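All protein chains but one are shown at their positions in the complex.
Per-chain residue numbering starts at 1, and chain names A, B, C and D are given in the order in which the chains are listed.
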Amino acid sequence: MSQTLPLLSILTFTPLIGAILLLFVNKNSHGVLRTVAMVVSVLTFVLSLPLISGYNGAGTAPGNIGGFQFIEKVPWIAAGPFQMNYQLGIDGISLWLVILATFIMPIAILSTWTAVEEKVKEYMICLLLLEVGMIGTFVSLDLFLFYIYWEVMLIPMYFIIGIWGGKNKIYAAVKFFIYTMVGSLLMLVALIVLYFKAGGGDFNILRFYDLTLDPASQTWLFLAFALAFAIKVPMFPLHTWLPDAHTEAPTAGSVILAAVLLKMGTYGYVRFAMPLFPDATATFTPLIATLSVIGIVYASLVAMVQADVKKLVAYSSVAHLGFVMLGIFALNTQGITGGMLQMLNHGVSTGALFLIVGFIYERRHTRLITDFGGLAKQMPVFAVMFMIVTFSSIGLPGTNGFVGEFLVLLGAFQSSLRWYAIIATSGVILSAVYMLWMFQRVMFGELKNPKNQVLKDLNAREVIIMLPLLFLIFFMGVYPRPFIDSMAPSIDRLIKQTTKNQVAKIAPAAAAMLAVPAAQAATAAPGAPAEAGAPAATGAPAEAGAAAAPAATAATAAAAAAPHGAEPAPAAHEVK
Amino acid sequence: MESIFFFVVAAVAVISGILVVTCKNPINSALSLVMTFFCLATFYVMLDAPFMAVTQVIVYAGAIMVLIVFVIMLLNVKTETVKRGSHAVISGTVIGVFVLFQTCWFLMKGSMTGQVGVMDKAMVVKSGHVELIGKALFTDFLLPFEITSLLLLAAIIGAVILAKKKI
Amino acid sequence: MLALNNYLIVSAILFAIGTVGVLTRRNAIVIFMCVEMMLNAVNLTFIAFSKYLGNIDGQVFVFFVMTVAAAEAAVGLALMIAFYKNRESIDVEDVNLMKL
Amino acid sequence: MFEYVWLIPLFPLIGVVINGLFGKKIKNEMIIGGIASLAVFGSFLVSCGILVQLLGMPGEERHFEKTIFTWIQSGTFKADVGFLIDPLSCVMLMVVTGAGFLIHLYSIGYMHGEEGFYRYFTYLNLFVFSMLLLVTGNNLLLMFVGWEGVGLCSYLLIGYYFHKKSAGDAGKKAFVMNRVGDFGFLLGLFTLFWYMGSTHNVWTINFRELASHADMLPVGGVVTAITLFFFIGATGKSAQIPLYTWLPDAMEGPTPVSALIHAATMVTAGVYMIARMNFIYIKSPTTLLVIACVGAATALFAATIGTAQNDIKRVLAYSTVSQLGYMFLAMGVGAFGAGVFHLMTHAFFKACLFLGSGSVIHAMHHALHHEHSDADPQDMRNMGGLRKKMPITFWTFLIATIAIAGIPGFAGFFSKDEILWQAFSNPHHGEMNIVLWLAGACAAGLTAFYMFRLVFMTFFGKTRLSDKAYHHLHESPFVIVFPLIVLAALSMFGGYLGVPKVLSEFFTGGAFPNYLEHFLDPVFAYSTNFMAHSGHGEGHHSVALEWGLMGGSVLIACGGIAFAWALYIAYPAIPGRIVATFPVLHRAVYNKWYVDEIYDFMIVNPCKAFSNFLWKGFDVVIVDGVVNGVAAVVRGLSGLLRHVQTGLVHNYAFSMALGVVVIVGCYLFR
Partner (left out) sequence: METIAIPAINLAVVMPEVILSIVAMVLLLVNVFVPGKNKGYLGFLSLIGLAVTAASTVSAWGLPVLGFNGTVVQDNFAIFFKVIFLISAALAILISDRYMVQEECNQGELYPLILFATIGMMLMASGTDLMVIFLGLELLSICLYVLAGFNRASLKSNEAGLKYFLLGAFSTGFLLYGMALTYGATGSTKIQVIYSFVAGNPAVATNPLFVIGMLLIAVGFSFKIAAAPFHMWTPDVYEGAPTPITAFMSAGPKAAGFAAFIRVMIFAFPMLNAHWTQVLWILAVLTMTVGNVIALSQDNIKRMLAYSSIAHAGYALVGFTACNAQGAAGILFYMLSYAFMNIGAFAVIILIGKKGEKNGNVQDFAGLGFKKPLLAVIFSVFLFSLAGIPPTAGFIGKFYLFSAAIKSGYVGLAIIGVLNSAASVYYYLRVMVYMYMKDPTEEFDWAGATPSIAICLLACVGATLVLGIVPGVVLEWAQKAVMF
């Protein structure tokens, strides 16, 4: 792979060029407009494929900085104290999100191929611009550039919801915009504060990683970043924009929103909030985990009683992202890997669910569950696809949903978030309840409604849209290795970065715990003290300390009480 | 002697000032204002600024006030038939009292700390006030002086545009 | 020689009276006259300072203030006439077309 | 042959793919059914080959692992797709593929003419595939894949007649109940993995690796938690109290499905799982006691309900729940081998019973169809006297009934008696043993009673059908009857694989050993050794006692049969009188002790109400209310503040003056 080719820039701006091309197409020739948009988005996807092949899992390729590859750096704004660069690069974490974005886009365009009849030109332009924003957000390594893309993305999405949305579209669009804006503006403030704490220079994210901030400022900065991302994720109780936005958006909008936009929040945590503010991350882990778990259970319960299919799926999104958040805040390999996988899975499964809702909405112009029933008889192909996607969303083994969810829970269980993991696991039950109930009411039962009796099954276009998603559902469920393996080094780096200060603290803590029951510990866990020094390898350092405790139950208690060693630290100093 | 004179003039100035505000008929207000202006001119003389006193009388009392009275006549403005709402009067007065109180407060606490210059009564008497002013205007403050010409030009154009009968 | 503060306080009183006038009168012309009174109060302050500082700058400033006052009078009265032509009034309570 | 173990699940998977993708186009039922059955038969053959090869090895070496590829690897966690062959999985393979094949065959006849024929066989093959994954998976996660997979297929097959609301509901209920169990399974897995990893640096979920590190597990403590979690999983899958309610409802599915999934294979997955992890369970007496009690209670409780049901399949369903209770009782008393043995025999006779009932329903359906009656073809009150019309079905059914009733010489007798004996004599539960035994024995009596009640009501006496309908009754086709015969034969003779020691010594002088137990010994070797070393060892009870108990249980069974005869053949008026005498009791039993209603009242409805509250109360009013409230407040403020802008000059001037006064005032008075 040639490193001289600015692949990421090409990737980012291909859709922009496409959008500009569209400007010159007659607005009445819908076919041409759609084709151009489609070709451009497919081209973008094809262009993104070299990223996978060129990505070097070990990160040893030349020109890499801090695990990032395909680096591009051009000075951009240099004025006063500021130095902003146009700096791009990807690592194992962002790689797949970029691919997800480029992958979903052709599907999204195809999904509303016929549903959007009016203002096609503007619609396609919005979609392509949205893609620019999404890719840009994921590949930016300059915080300022990231912020710009982050905000820019709002504009096309706002129009997509607001212009081509349902009947309550304006409320939803404005709510979406302002809700997100509030959070990101606070993040902007935090970003500037962070910048000045770093003592000027440029906005290179890698440079900020090396900072050691005092706990107080970490706390505030983390909160500001976390708020922005939490809104985007969305985490309970900041989730209420999502059902509205999803319900009102056209199918493509919902698909993109679910598949990619929500990931920006979780991506933000992984890329920014956590590694930048390790101590604060440790402090707030219980809070975030609590909110995630509440989100899982709460959203599941609320989803259960929804009357609108799309709203139900939207709430299920909230629950799914609760899992993601729980996973990444477990801060161990399994947890974060699971969280990352879950992001991709959610993109695929929920994207597919929204497509499916779109299919029936196009046919019946209603989304109320009670308007359906017995569709399985009339639309067998649709039924099969719907079912597969449903089970993927539930997280049935063999589908993608399972791998992510499982690793998340496993990771969380191994970390200090054990009790959270236990509650979160109940989400497994709830997701089955609400999805199956919905599925049953829509697809099963008697085909009573005469309007439903004349429904046509999926046409070729719709099947083609679904096929890649179905393929991925199974592929990622059966063989997730390529994804996991390419993420692994980046995730290890992330964990190291996030726990770097905690390592220093945990060592004495572990020693203190070892000191008392030393005799028993020596026999019980010979490997334990060695692990304390290598937290990344064992996942969570706290467990090493816990291993020293004599009785198994005591170990459970001790480990549960030690969230990554942040709390035992003072005790350790007393001992010293 | 001087202070008694001062206080008498000050009293007249303040009383006529109050009359400006309280007279219902605008003409009476205008005449009271002229009275105030004369009192101020008197002060200027007392403060060794005879030229300013003259300008005060000519420009203010002579030109501006005549203009104002002229407009009052032209527009045939009657006395205010309806009084402003009493609350407005009260709140306005309260604010005025506050302004006065605060101004006096800081005037009492503060003091003139500026760089003291060379000009004194003797100098004024010796070389003449007009000359001093003229010198200042044409040396130190030449630019502001020139600006006033633009200012007056703009004002004339503006006044003409706004008030002339047909465009 | 009289204390400086005597002049300053007289000017402060006049300034305050002017303020009260602006706030309480309804006739635009009277309001303008009150503004003129405020300006004159400032003029007195300037000249008093000028005298006690032994510095002619203050008097020059007063000179310019007078010019400005004249210019403002011209423009202001013209505005009032223009308004009067349309509205047959120069009561400021009638200047209320735009609000909220 | 071992190397080809991957073929076992592959065959059904191929069947799934072919039938799933092209079934609709094929249309020919024989081809579809043939492909599906052949796929399972292929697996059966390979399993047989493996069994033969396994038998040819010395006892301790009878295990083999084959890893296909690494499925998930993240940090210390690693899960392979790999297969473990050992005696236990081999027994399960035989049961699953054997019974599975027969039931596939049966289905070709039974499902003839059904819409969605291909769909049915796709699901059925998918089920076999999942079940095979479950029993051959070499690690917990792969087992869980199968575990969930069978749940899925169960859902799909129960809901096969999806246009019926009850079918959809039943499917959903089954899946959700299973999910509750899965919740436990997952937690158990997490706890085990975390505990072994963090305390002993053994990061694995592979069964054999875990077994080899079993010494590191303490007795009690965390192990109790782990095992209890797994047991929750088992209660869900194997329909034990408190999660059993889905199984009777699951009878909404086609009858062969009930036979395969809800009698022979899937529901025994929990038993298999406990047997597979016996080395962990043995370390927690608490859990064992819990399992034993739950098993015994389920056995008894379900049996009571079974006595009052009129739907032929429902009776069998409760019987299944009850028999599964026996298996858990066996697990709970540490008699893993006996449990597996009962699992196997139960698969034979219960599959036979279900298929037999299917045959009856099939016939009834046709008969009623001819009469255009909408009477329920499954209600025993509509039957009676069928034995003359359907002799093969009757005889096979009777054999299986005798087997389940525990009449000596038939399969059920050996396995059930082994369990009862172990319950009485095991070293784990001390005084509780008697209670467990008593519960088991009572359940045995009840079983005999309600099974014979079923037989009497269905096959004996005068028919309650109209003449015309009775006339149209006829025996089922060969493809249906053939599996019945095979299974009846197995119910008859299957028990001789595990003849208890006392019987063997008495009748053959030990020449006819307990084959199955010996075969399974290596799997349970750790548990046996552990018990021996921990000073418990085999309980040393007298042979006489064993004989006595055996005789007692046979007597109880015979009593049950006699009672059934008395009530339903000799004095048919009595049941009505009993009902009239104890109306409350009858209504309670008839309505399944109102357990579903209690669940609805205690869990489902509050949950729905709470969810509605969360949505309409919390989400819409509070969360969104805050958001919109802030917006409304700002807008309201805007509406108010704009009134400051009165348009009046003196107000504006006033505001300016006030500003000046405040600013200057702030300075002066600070």
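Here is the rule we go by: a residue touches a chain if its C-beta (ideal position, glycine included) is under 8 Å from a C-beta of that chain, and two chains touch if they have at least 3 such contacts.
Quantities reported herein were computed from a predicted structural model and do not represent experimental measurements.
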{"item": "Chains still shown that are in contact with the chain withheld from the display", "value": "A, B, C, D"}
{"item": "Full-complex contact with the absent chain, from B:V45, B:A63, B:L107 or B:M123", "value": "B:L107"}
{"item": "Sole contact to the chain not displayed, among B:A11, B:M73, B:V125 or B:I157", "value": "B:I157"}
{"item": "Contact footprint on subunit B, counting only the chain that is left out", "value": "106-107, 109-117, 131, 134-135, 138-144, 147-148, 150-151, 153-155, 157-158, 160-162, 167"}
{"item": "Residues from subunit D at the interface with the omitted partner, ascending", "value": "631, 634-635, 637-639, 641-642, 644-645, 647, 649, 651-653, 655-656, 658-660, 663-664, 666-668"}
{"item": "Positions on subunit A contacted by the hidden chain, ascending", "value": "76-82, 119, 122, 147-148, 151-152, 154-155, 158-159, 162-163, 169-170, 173-174, 177-178, 181-182, 185-186, 188-189, 192-193, 195-196"}
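Following the convention adopted for this analysis, only the chains that are shown with their structure count from here on.
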{"item": "Contact-richer chain pair (by C-beta pairs counted) among B-C and B-D", "value": "B-C"}
{"item": "Subunit A and subunit B: spacing of chain centres that average the CA atoms, whole Å", "value": "71"}
{"item": "Euclidean distance of C-alpha centroids - subunit A vs subunit C, Å", "value": "66"}
{"item": "Residues of subunit D engaged with two or more neighbouring chains", "value": "650, 654, 657"}
{"item": "Per-residue overlap in subunit B, given as positions that touch at least 2 other chains", "value": "84, 88, 91-92, 95-96, 99"}
{"item": "Touching residues on subunit B, where the partner in the complex is subunit C", "value": "2-3, 6, 10, 13-14, 17-18, 20-21, 26, 29-30, 33, 36-37, 40, 43-44, 46-49, 51-52, 55-56, 59-60, 63-64, 67-68, 71-72, 74-75, 77, 80, 84, 88-89, 91-93, 95-97, 99-100, 103-104, 107-108, 112, 114-120, 132-133, 136-137, 140-141, 144-145, 148, 151-152, 154-156, 158-163"}
{"item": "Subunit A-touching residues of subunit D, taken from the complex the two chains share", "value": "24, 69-77, 141, 144-145, 147-149, 152, 155, 159, 162-165, 167-169, 171-172, 175-176, 179-180, 182-183, 186-187, 189-191, 193-195, 197-201, 218, 221-223, 607-608, 610-612, 614-615, 618-619, 623-624, 627, 631"}
{"item": "Complex contacts: residues of subunit D adjacent to subunit B", "value": "650, 654, 657-658, 660-661, 664-665, 668"}
